[in-house]
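Here is the structure we will look at.
On to chain A.
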Amino acid sequence: MQSFWHALEIPLIGVAPENKEDLNSSDDLVIELNDAVALLDNFPALSGMGFQLRLGEIVHLKGPNGAGKSTLLSLCAGLLPIHSGSGMVLGNDLTNQTDRRRIRRLTGLLSHESSLYDELSVYANIKFWCSANKVDHEVIDPVMDRLGLSGRLRNLKVSALSSGQRRRTSLAVIVCRRPRIWLLDEPYSGLDDAGQKLVDVLVTNAVSFGATVMFTSHDSKRAQDLATRTVEMQGGRLKRTPVVHEPIISKSTRPIRSEESA
Partner candidate 1 sequence: MNWVYTIVGYSVTFAVVIFYTGWLMFRGRGLSKKVPVENRRYLD
Partner candidate 2 sequence: MIRDALLIARKDLRIELSSKIIFGQVLPFSLLVLILFGLAISSDFVVAGSENRTVLEQVAPGLFWLSIVFSSLFAITRSFSLEDKNGNLDALRMAGIDPASIFLGKALAITILMAFLEIVVGALAAVIYRSSILDIEILAATLAAATFCISMAGTLYAGVTAGSKSKDTLLPLLLLPTMAPVLLIATRSTEAALFVEDQTGWGWTILLTVLAFLYTGMGMLTFGSLMEES
């Protein structure tokens, strides 16, 4: 098992090289929200969220069900318009429609839905999403290997997969896309022990190669081991000032941290 994780080809995980003009921000502020209100079918799911995310952070979003965590992730992915307040993601304005389109390509969202076609095989799904995202097909096989999707699973229809295996497939798509910001909604859900460790490894590796991660999880123990900062939400906005566990640098230079704790 150990050798399997170490056999991962690290450069695949990092951040895709982007054009300079996509990154308008000069400082390391990746996401900045000020009093952001976002509506989900006319319900104020975010009710004035103020929040900052810096380059290289791994932020754990925490809060009760219906606190607005998933909506926050959708908003940061550029999928939702901002109703009032302001927000910048990678120097792009969330209130502007063309900017939101640019944000979408720079972020990766693992939502609670699988974003997979049930009727297609695992490989066909990943291949389709790679083509759609204009990602070179060469990365597919190594990534599938890394996520434990090669072999028997490779040509299995997604409808025949277990929920954990679907989660891995969705993750594989995000790994292939190499986004600058990883927005993961309950990445551990449905995953077995090895899968959960895999998420930790992927996240820390991605961060060490220039990505920034925000994720939600109800597994507080595991989440706090991974995160550099915890942000608590309630009623659609920040609960209290975030608690900083330790400096960012020491974390991101240790990609296989979760291996040690396990």
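The candidates were selected such that all candidates are chains of the complex that A comes from, given by their letters.
Keep this in mind: a residue touches a chain if its C-beta (ideal position, glycine included) is under 8 Å from a C-beta of that chain, and two chains touch if they have at least 3 such contacts; residues count from 1.
Only a predicted model underlies this, so the values are computations on that prediction, with no experimental measurement involved.
Within this complex, the numbered candidate that touches chain A among 1 or 2 is 2.
Interface residues of chain A, counted against candidate 2 in their complex, comprise 77-81, 97, 100-101, 104-105, 107-109, 111, 113-120, 124, 128-129, 131-133, 157, 173.
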